[in-house]
Structure formats: structure tokens, C-alpha cells
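Removed from the display is one protein chain of the complex; every other protein chain stays in position.
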Amino acid sequence: MLTAVRMQLRVCLLSVKYNIMREMLNPVTFVTNVVFMILNDAAILVQWFILFRLRGDIGGYTMKEVMLLWGLTAASFGLSRVLFTRVFSLPELIISGKLDSYLVQPKNVLLSVMTSATNISAIGDFLYGLILLVACGFSVSRLCLFLLFTVTGTVIITAFALLLGSLSFWFVRADMLGNQMVSGMISFMTYPDGIFRGISRFLLYFVIPVGMAVYHPVHIMTEFDVKMFFEVIGYAVLLMAAAMIVFYRGLRRYSSSSLMEARM
Amino acid sequence: MEQAVLFCENVQKSESDRIQALRLHESKYHEGGGIAMYVIKAEDLSKTFRVRVKEKGMRGSIRAILHPQVKEVKAVDNVTFAVEEGEMLAFIGPNGAGKSTTIKMLTGILYPDGGSVNVLGLDPIKSRKQLAHRIGTVFGQKEQLWTHLTPYDNFRFFGAIYDFSDKETEERIEELAERFELEAFINTPVRNLSLGQRIRCEIVASLIHNPSVLFLDEPTIGLDPVVKENIRELIKQMNRDYHTTIFLTSHDVGDIEKLCKRIIIVNAGQIVLDDSMEHLKRHYMKQKTQQAKDGNQPDTSGADISLEDIIMEIYQAEGRRIE
Partner (left out) sequence: MSRHTYGVSGRKYVVIYRAVLMENLQYAANIAMGFFGYFVFIFIFIKLWDYIYQTPEELIAGYTKEQMIWYVMMTEMIWFGSNTGAVARQVAADIRGGNIAYLMNKPYHYTLYILAKYTGEWSIRLPMYMLLAVAIGAAMVGAIPGFRLATVPVMILCLILGITINAVFKMCISLLSFWIEDATPFQWLYDKLILVVGTVFPIEIFPRTLQALFKLTPIYTVCYGPAKLVVDFSGEKCIEILSVQFLYLAVGCVLMFLIYRKGVRKLYVNGG
């Protein structure tokens, strides 16, 4: 069992390494993609400077907390797209029958698929997250918490995308829904939870998993809370488990490219 | 086209026929009476796809949204056959006949809707990973290699996939590179290789773990005649040196004729013919001669009858029957 896990990890790491090697073939493009993504993210700060000129707090957040929120979102989303970017195009893989080559390998299908490509600009997102953390007060303990929550955030975002993407095994049109929900999630992640009240707050904790991905972590990093801490970790594990169950259920309905052939 | 229909006399229709087909097969190839070692066994294998149908034009689009029409297509319909160890089998049929769907069920890619599959004593669905260790697959139209890496790096990656240590992989690469003459380009990035070299590498990549059964889905598609010949040589060599069972689909009669001793023809999801190449030709020839004697057809017994003609006639006869 342990060897199997080790072997699996070896393949995943090799896969990520080869992906990055591929993108590095053109160093100029590589660097511009990373740098421009950092600039692109940083441009949003303008919006927040303006908003904080109007009011001292936005939804109970100070500028520093908004930066932390942004930092966590950028780092989690970035890491998710560096390691598992294929999960965001899962519907396309399912519909056009591109899972075949992973199914004939003696390795975990899901991991092989998810790690089979990378997104270079996402490295910029990840770095930007770290830059923001440094900008709004660096300490080793904060860095540790930040990295931990980046991992849980990555798990939650990836699981959410996996869950929605797997719906394509059942409905062809699910790809649009998935994309919309994931980008909606990212939008919500970059605004303070204090502006959402009542039903919308409930939705952000229980339907679109924004609360556990970033709101809780920001609160914990502002003021440590053991209960919240374990809630985040438990939530990430449960959501991923649920997403994997749905994926493997759906895999039974996988039709490869046969549907395309039949359509012709 | 009566004569072609005659060829399809061993179309399997009923349950007992099917079982008989298996026995028949056994007796045909093991007249000595030994117990055949089957590496692939499919019984009553079926797969149905639900396809959305859309009428033409704007009105059709709207109607498709409001009342989606679903049509069931039986891609594979009660297929039964068995393949012995070390055999080289051609599994052919017109486009959309169900070849790829069958291969995908044998390799664990698709869940069958009905019937049973057994490959190397394993159920491809339940023991997908275990089976993957022992079979190799080459899908001619789909590339499994990383194009920016060299074949060597690719083989290293596949070695890791099959849980080889770096040293084991190294040895294996050396052996395969020498045997299949890849040394000249093993350190050139795949994207700079010619199509023929690339396919060679694709095939060798699927041999890295020394599979007992190799599934080749149109391996020579898009290659020039010289390279095709080259690939066929490679496949033959594999079968000879490693006793690898070859399960081949191809539209190229050359592939079939030069490689396979046995042929299965499928059409509309059903097996219409399962015979040895030799038997097929002999039988056909006899019929032609008979017809010539009866005066129905010009005497062609003296002329060379190509396999292509035979296959074509079977396809056409089947097509007509289905229409």
C-alpha cells in the first residue's frame, strides 16, 4: 500500500516536472506570462485603494485583511492551476473521449488526468499570493498557516471543479455550468464576507464553498481559533471525498469517443 | 451478392450457436485436442450508447432543447469470441462497426452493458490497474508521448508508470532500443521525429513493461508504404521474440494479410465472420470456382483473388442486409 502511494507520487512529480519543462521551452513567453499575471493581479489593488478611501472598513475588513484574502485566493487558485489545471477542462476531456490513455495506465486515473498539464501564468498567481503575505506582515508562523490554508484552499477549489466537471459524465451541457460556478467562486473569494448577510452568507458556506476556502482561514490568521481550524481541514477532506465518489461513479458512464463517432 | 452471404454462415445468432462457436474455434485450432490457452475471452459482450438526435435547421435546434430525442445505438451487440496466447488476430469492420468500442471494453476503458470480458484471467473493470500492467495499447490516432521530450525521457516516464526502478527502466530501454533500432533518434525530441519514427516510439513505449497482450488500433494509419512495412516487421518481431498476443484493428488490408492468421469481421456491432485467413481464402476460392462451373460468374479461379476483394464483398453484403 505504502509503496503504491510512493510509486504514484513519483509518477505525479515526474508529470509536473515534465509539464513545467515543456513550458520552459520558450523562456521569454514563460517569464512574461508569470510577470504579467502578477501585474494583472496587482492591478486590482487600485480598486481597493479607492474603496478604502470611501470607507475605513469594507465588510469589517481592513486593507490588510483584504490583501490577505486576495493573497490566499491567488495562492490557492494558482497552486490548483499549476498542479491540477486539467481538472478545469475535465468536461472537454470527458466529452471528447480523452481519458482513454489514462485508463490504460496502471495508475490512479484521476491523479494522472489532473496532473497531465500545467498553467504557467498560475505560477504568477501563486507568487503574487506570497508577495501579498509578505506585504501585509510576515512572520514564520503566519507563513506556515498561509501555506497550510493554501493547500486546503487548493483542495477545496480542485474538489469543487472536479465535482462540477464530473457532471459531464451525465449531462453534456454541464461544462458551461461548471465554468460559471468556478469563476463565480473565484469572484466571491476576493470580497470580504462581511458584506454578505443572511441567505447569501449561507450559500457561500454551503453551496459555493467559498467560506471554508478563504473566509475562515482569514479569520483564523487574524485571530487563531482551534474549532474553525479543524472545520476547514475537515471540510476540505470531505468535499474532496465527495468529489472523488462522483467522479468514479461517472467514470462508469464514460463513453470514450464513441459518442462522437456515432454522431457522425 | 448471395455468395457473400454464404460466408456469413457462422454468424452467431442464438445462445447455443455462440457456445458452439467457442467450441468450434477450439477444435479448429487445436485439432490435436489440447486445451487452448485463452488470453482474451468475450462472451455476449454488449454496449449501447444513447445518442441525442437533432433535426435540421433552427426549428430542429429549438425542438432539441425542448424535447431532446434520444436514440439508442447498439455499438456492440452480443459479441462472443476468444483469442489464444501468442495469436495475431485482425479485428476489422467498416467505420462505426464497433471495433474500437470492443477494444475499449477489453482494455478497461469502457464499462460493458452486458456480457463478460476476461483478459489474462482478469476482469478489465474490476482489476483495471492489474490488467494495465500486463497489456499494452497503441491507438494510432492518439498520441501518448510527450512531444517536447526525447523518446528516452518518455520511456523513463512510462517506466515510472509501470513501477520500474530507474535501473530496470534503463536496462529495458537499452534492450528495446537495440532490438527495434531506435538508437539513432532516441535522444531527439519527439516533435522533431518523422511520423514513422514517432509511431515506432509509440509502439515501443507500450512495450516497456513487456505486456503479454498488445492492442493495436490502426497502428499504420497515415504512414507511407515503407514505414508501414517497417512497423509490420516490428509487430511480427514482437510476436516472435516475446510471444506477445497481438489484437489488431486496421483498415489496411496489407496489415491484416501480412500479420494475421485469423480474422474477425464485425459489422453493426455483431460478428459476421470469425475464421482463419487460410480457411477464408480457400473457402472463397472454392465458391468462385463452383459458381464459374454453374455458369453464374466468369471463371476467376485462376486469377489472384485478393483479400481486399473478399473483405469488400463481405462488407457490402452485410451492408445490404442491414439496410
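Some points to look at:
When the chains are written out, they are named A and B in that same order, and each has its own residue count from 1.
Following the convention adopted for this analysis, contacts are C-beta pairs under 8 Å (C-beta built on N, C-alpha and C of every residue); 3 or more make two chains touch, one makes a residue touch a chain.
Predicted model, so just to flag it, every value in this text is computed and none were measured.
Summary of contacts with the chain left out: across A:128, A:188 or A:254, the touching residue is A:188.
When the omitted chain is restored, the residue from A:39, A:134 or A:238 that touches it is A:39.
Contact with the undisplayed chain is limited, among A:24, A:51, A:144 or A:207, to A:51. Contacts to the hidden chain, counted on chain A, fall at residues 26, 28-29, 32-33, 35-37, 39-40, 43-44, 46-47, 50-51, 54-55, 58-59, 121, 173, 176-177, 180-181, 183-184, 187-188, 191, 194-196, 200.
We take it that only the chains that are shown with their structure count from here on.
With centres defined as mean CA coordinates, chain B is found 41 Å away from chain A. Those residues of chain A that touch chain B in the complex are listed here as 7, 10-11, 14-15, 18, 21-22, 25, 99-101, 103-107, 172, 252-259, 261-264.
The part of chain B that touches chain A in the complex is made up of residues 47, 49, 51-52, 73, 75, 95-96, 100-101, 104, 107-111, 128-133, 135, 137, 139, 142, 144, 146, 148-149, 153, 156-157, 160-163.
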